[in-house]
Each structure stands twice: as structure tokens, then as C-alpha cells.
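Note that one protein chain of the assembly has been removed; the remaining protein chains are unaltered in position.
Letters A, B and C mark the chains as written, and numbering starts fresh at 1 in each.
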């Protein structure tokens, strides 16, 4: 399967840890979104670009597996991988590594669909998305 | 000064406490907004009503003083008081009491202004707001 | 499979919707936690009880499927179902229904494990958890 990859680093904030001093599980959703936005800016497929093309790309599915806790002050690297498919979907996989000990902290995936400006589900990949795939070597012209 | 009051209760969530087991200070902004929304529903001045009238009411000022910590599981009562003034402003004061010990947990205030749909500041109180004041006995017809 | 159920309602807050006016997907993790805490208070298995027994119960897995958007001001009912299993795990399933139109807004699941106070994974169900199951008719004495 064709893939595109990106990665970014972040530091766990004071307000992200819970009373056990470990990162509250809900914040990983934000870490994933930060990675997705960094990927989008790197590959020209960010929310603003999608919006300018006349679409929204809401999440329809998220899955997170927590492997090893991140504590306050930890630095982490998040790797995001775009998994190409034929459907009108954007599928990403994520891995978060704790830079303190090299351990896998969490992994997961998200699936997004396309909606037009009237909030109707789009069944076929939009033209701009096909062009984006071609430009990034995921599909032949 | 003419006032209108409302109050509501809430319970501190697990994800709202920090590693010291006390409520992270940033969440009080949400507690204030919850109180403001409850007030808005009670007195017909909620965000959706304001929006239907053609206005936004963004915050331009918030002040919070923290007096005594709320810990996980605490129930609290938040009192919100509308402080009437002649300007095109909505001013609220807030007090949060810990129901476990009766102590004042925090107090504060917010100021909102009116903007029209083009995001321009509105210098005079909108008609719907004047009518709202009359209806609530804050102003004579 | 033996099950225990609980349900609670909530209203979508202004700060929970995004620029498309629909509830940001990350907040569903909080909705799930709110349901879990309400379940815990109803069935005496809340975080504080678990903690008093000498354990933590961190999440190791969360899955959310988004079916239909919740918009600002919507009221919703969240149903939480405890799915009993023999392992040292707490598994919940969730369904969120939009009370405006009765539609399923989202569904999902979480898995929690037990850790002792030294943050070591507990491989067998703790005594207090076995007693809790018996008390709730999930297991014979």
C-alpha cells in the first residue's frame, strides 16, 4: 500500500496530566490532530485547503491504544502515516514514541470522509483529492 | 445597581484536576461559561438568541480569583449575577462555592460586547437588548 | 453476556463546537468519561472507590465511531453498558443519541486495566472487583 509519512515532536503540558501525573487519555486525540495538521501543511492537504476546495473532512472513526504513559515534561515524537485507499476517505495511522525512553506510548488511527458545503456525504473522491494523489505519486495520471 | 441572578451546580470531573489533585485553573473559564449559558437559558439571552437577533457577544475581559481549591469529586455551586450598565456591554460576576465545606472556591467577572454579523463592534445597545432589559425590570419603558 | 447499564443526558456547550458548528470529535472522549463516572457513582465503582481499594484503572483502548453530528445547544442521551468478562479488565460500550432527532450520534467502547499503586499491571481481577461482580449479580459466590 502506498504511504506518505510525516513526524513532529511535542512536550507534555502541565494541564495535560491527571492526578496520577500521567497524560489524560483524551489529550491523545489532540496530539493526533496536531500531527494531522502538520502533515496537512507539509503535503498541502490541511483543513483550510480542503475548505477552499469546497469540502469538509470530518472524522468518522478514531481508535487509540495506550501502551506506556507519558508524564509531565516528557518529550514525544508522533509519526503519522497516510494510508492510501480507493474510497473517498482519508485514513491516517499514528505512533507516539516517548523520547525519554524510546518506548511506544500509543498508537492509533483515524478515518475521515468528505462532505460538501451543504454537509452531504461525498461518495466519490473529489477531483482535488485525485489530483493531490497524483501529485504525491499515489496514483498514475 | 439592578441585578439578575441565577445559580447552578456541577461536579469536578476526573479530567479537570491536575497532578496536585486540584482543579486546573483554566477550567474555571468553562465553569463561568456553563453558568452564563444556564443564565442565558433562564433569562432568554443565550448565545443562540443573541445570534438569531443578528449579533455576537464575544468576551473582551475575564478575571478570576482563586480562593480555595476544588478537588476531584467535589460538588460546587456557581452563582452568576448580571450587573446592569448603560453601555453596550454584558457584565457578569461569578462566585463558586464548594458544597463540601461551604467555602468560596473562586470569584470573578466577565465583560462581553456586541458585534454585528460583519464582526464590527456595536457602540449602542441593540434594540433586542433594550427590550430584554425592560422585560426583566432593569429599565422602564 | 452479563451487562449493567446506565444512562445520562448532557447539552452541547458553546466551547465544544468547532467552526463548522458541530461538536469537535475530541469532546466525545469527555462525554464517555462523564458517562463512566455516572455509572461508577450509580454502581459504586467510581475512580475514588477504585483508588481507595489500592488500584488505578487507566484506559488502554478507546474507539469512537461518529454517526451524526451534534450541534451547539443539542441535548443528548448517552447510554453506557458494562460488558462483563473474565479478564482483569473493565470494558464499556457507549451510545450517544441526539434528543433533537432521536438519531444515533456516536458509539464506541473503552477498555481499562488495573494497576497497583506502584503502577504495575495487575494480571488477575482484584478481590474488590470480584466482590463487586458478585454484588451486582454478574458472578455467583
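Assume contacts are C-beta pairs under 8 Å (C-beta built on N, C-alpha and C of every residue); 3 or more make two chains touch, one makes a residue touch a chain.
Everything quoted here is computed from the prediction, not taken from an experiment.
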Given C:72, C:94, C:114 or C:132, the one touching the chain that is not displayed: C:72
In chain B, positions touching the absent partner: 20, 22, 25-26, 29-30, 33, 56, 58-67, 69, 119
Chain not shown, touching residues in chain C: 14-15, 17-21, 24, 26, 72
Touch residues of chain A, complete complex, unshown partner: 13-15, 30, 33-34, 37, 46-48, 72-73
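FYI, only the chains that are shown with their structure count from here on.
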Two chains joined by the most C-beta pairs in contact, as defined above: A-C
Centroid spacing, where centroids are CA-atom means, of chain A and chain C in whole angstrom: 24
Separation of chain A from chain B, taking each centre as the mean of its C-alpha atoms, in whole Å: 35
Chain B residues counted as touching two or more neighbouring chains: 14-15, 72
